[in-house]
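All protein chains but one are shown in place.
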Amino acid sequence: MSDSDKKEGSLGLMKKTLVILLISCMLIAIFAAVAWGALTAEEIIRRRDDNEYYDSAKVEAEMIIINRNRRIVKTMTSYGQGDNGLVVFTNPRDRGTKFLKRGDDLWMFFPDAEDLVKISGHMLNQGIMGSDFSYQDLMEADKLIDLYKFELLGEEEFNGRPCYVLEGTAAPGKEVSYYQRKSWIDKERFVGLREELYARSGRLLKVMTVTKVAEVEGRWFPLESVMEDKLRKDTRTEFVVKEIEFNPEIPEGTFTLENLR
Amino acid sequence: MFLTRLALKNLTRHRNRTLLTSFLIAFAVFFYTLMDSLIAGMVEMSYETIIDYETGHLQLATGAYWDKEEELPLENLLELDERLLSVLGNLEGKPAFLPELSFSARLNTGFSDLPVIGKGVDSAQLLKVFKLEGQFVEGEIFTPGEYRAVIGKRLADLLKLQTGEYITLLVKDKNNTFNTIDLEIAGLVHTVNPNVNNYHVYLPLDLVQQALDVGNQVSKVVLRLADRSLAADLAGRLQNSLNKDHPNITVIPWNQMEALAFEDVSHLENQLILMITLLIAAIAIINTVILSALERMGEIGMMKAMGLQTREVVYTFVLESTGIGILGGLAGLLFGAAAVWALVSYGMDWGAMMGGVDMTSFGIPVVGRTYGVWNPGAFLFVFLFAVLVSSLSSILPSYWAASKDPVKAIDHH
Partner (left out) sequence: MGFLTKLAFKNLFRHKLRTLVSIIAIAFTVMIVVFARGYILGAIDSTYANQIYYNSGHIKIVDQEYWEQERIMPLIYPVDGFPGGDLEEMVASLQETDEIEMVIPRLKFGAMVSTEEDLVAMSGWGVDPEQEIIFTNIEDYLVEGRMVEPGKLEVVMGTALLEKLDRRVGETVTILMNTAFSSLRGVTFKIVGRLETGLKVLNEHLFYLPLDQAQRILEMEGQVTEVLLVTSKRNLVKKVLPKVKELIAERGADGRYLALSFKEASDIMAFLEMANIIYNEVYVFLVLLGCIVMIMTMIMIVKERTKEIGTMMALGLESKNILQLFLIEGAIMGSIGSFLGALSGLLFTGYLAKHGIDFGEAVGAFDAAHLINPIIYPVSSPGNAIFAFVLGSIIVTIACLIPARRAARLEPTEAMREE
């Protein structure tokens, strides 16, 4: 079996776990509840993007991975501040494990490991064929405006909410995982309600659906969402935010290696 | 020269003994050459599973690609420009060559999926360079531009697929962007090479190049030569002629490739078996030499009584033994050559030979005929061995016999 196949086997599952966790730590769309009149596609995205750059946030979240009839629940507490993020697992099977993101690097702490494990951004991309997100996907989410050219397709109702429907196509020369993305963004709340991710062939690969939104401290954000892999039957991942606090007291040194241990 | 004539006379006088011993030697030589050819044929087959299905005889790729080959990268690919194609087209012997774009993919059936290795190739060239033609269990090869693929029957069985059904390959193009290729299964193959059977998906090169957005590039070019012994030499010459215009290309012959660690029947271990033959033959020769020395004590005594020195007696005996060795050796070589010729031309058909051993899989004989191999080196070696052992082994016994008191010796009988 070739190396790449081996990597696929052992990494596929791991990447899924890793990266989706970080997404939950980073990818929180927060919006001002003000509608501005006719907006261009860029502006709509920008407003959604902009609101992601919160100063800091503390989130208690749950991730439920469903595969055929297996159901795995992970709970975590995560802290985000700018480019840094810390995820501490709280469910029994993962208790003690912590991930720290600093810039482009990922540090992992495990109770049974004598040293910290470091994974540089590029490593997770290295020639690895995965049907899941890569680290790159994560980074993309930060900079959608730079990576995609957006077009406002129109408006549509989704789950009873009026939405802008946007289509983003990969900007020439940019390295993105999904060639096209279609987004449904709530017109009033500027919360993303649905995201469809496409391959270059036009094949629908993944769908993210927000099933519950809430308003906290004047901002609307997705409380519960579901990511489905359209190429695989009966698999999906659910994200549930249990608690969220904006600009909390984040102790100094939270995002240091010492704190990880 | 008197001694030489004496030796010859002795040989003819003890005709029976001479013939018997020569016959023994001939037999051993015959067996040796036959077995050597058979075993070499077997080794040949083990290489063929790799050469005929995976590596070909020579491969070209950029130096940087070779370093990361196992990861099937889409960087540092080979540009198939006019000049490269003309160099390849004009190689002596006009060997068949196959540009190949390899990539890792997930084969998705809608119900399940597995990681596989995709091979973008031209179908006609594929069949010229690799021996897939006779290995189709179902269906046939695709044609350029068609969205059809060929996979191994084992892979198909794992995913419960049949010819005519559809699959999707999930890939990442050179920008790490996801892409999918939908294909109809054109045919299923089954070979002696498990990698092909389990991991390879063959599809048209132009489709792959488009799906992966690599333009007119490939991972490698695989060459098939008339004979594998030509590889090393041609590799060197090809490398030289490419150095000027394509300095980044490295040419590697099959025996330097990683894939060969797959199944290597060790040369040494087989040599031991052949050595055993020689050992038995040596014992026989030594035995007869000693016995005849003993028997001919009287004769030796006579020779000494006639005035011959011990030295000269020994010399005579050694000559005799050498003569027998040469005679037996040549006879053995002759019969051996005949047998090897038959083996090389007609081979051995296993199906017919061994009932009860299943040489087929899905109705295809996975092991066909085994052909012998001409190994002039073996012929030379065993001949020299026979002659050497014959002559050398007679030194001590004849010396011992010759140093006895002539009177006692004659009296011995």
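Some observations on this one:
By written order: A and B. Residues from 1 in each chain.
The rule is short, and it goes like this: contacts are C-beta pairs under 8 Å (C-beta built on N, C-alpha and C of every residue); 3 or more make two chains touch, one makes a residue touch a chain.
Keep in mind that this is a model prediction, so the values were computed, not measured.
The chain that is not drawn here is touched, among residues B:8, B:35 or B:91, by B:35. For the chain missing from the display, the contacting residue among B:79, B:122, B:295 or B:312 is B:295, taking the whole complex into account. When you scan B:85, B:226, B:273 or B:384 for touch with the missing chain, the hit is B:273.
Mapped onto chain A, the footprint of the missing chain covers residues 1, 3, 5-14, 16-18, 65, 70, 72, 74, 93-94, 97, 108-110, 112-115, 117-120, 123-124, 126.
Although one chain is not shown, part of chain B still touches it, namely residues 16-17, 20-21, 23-24, 27-28, 31, 34-35, 38-39, 42, 45-46, 49, 112, 114-115, 154, 158, 190-194, 197-199, 258, 260-266, 268-270, 272-273, 276-277, 279-281, 283-284, 286-288, 290-292, 294-295, 350, 353-354, 357-361, 366-367, 370.
Note that only the chains that are shown with their structure count from here on.
One simple way to say how far apart two chains are is to compare their mean CA positions; for chain A and chain B this gives 55 Å.
By the touch criterion stated above, chain A contacts chain B in their complex at residues 1-5, 7-9, 125-127, 129, 131, 134, 136, 170, 174-179, 199-201, 203, 205, 231-233. By the touch rule above, chain B contacts chain A in their complex via residues 68, 70-73, 104-106, 108, 110-111, 113, 115, 117, 168, 170-173, 175-182, 199, 211, 213.
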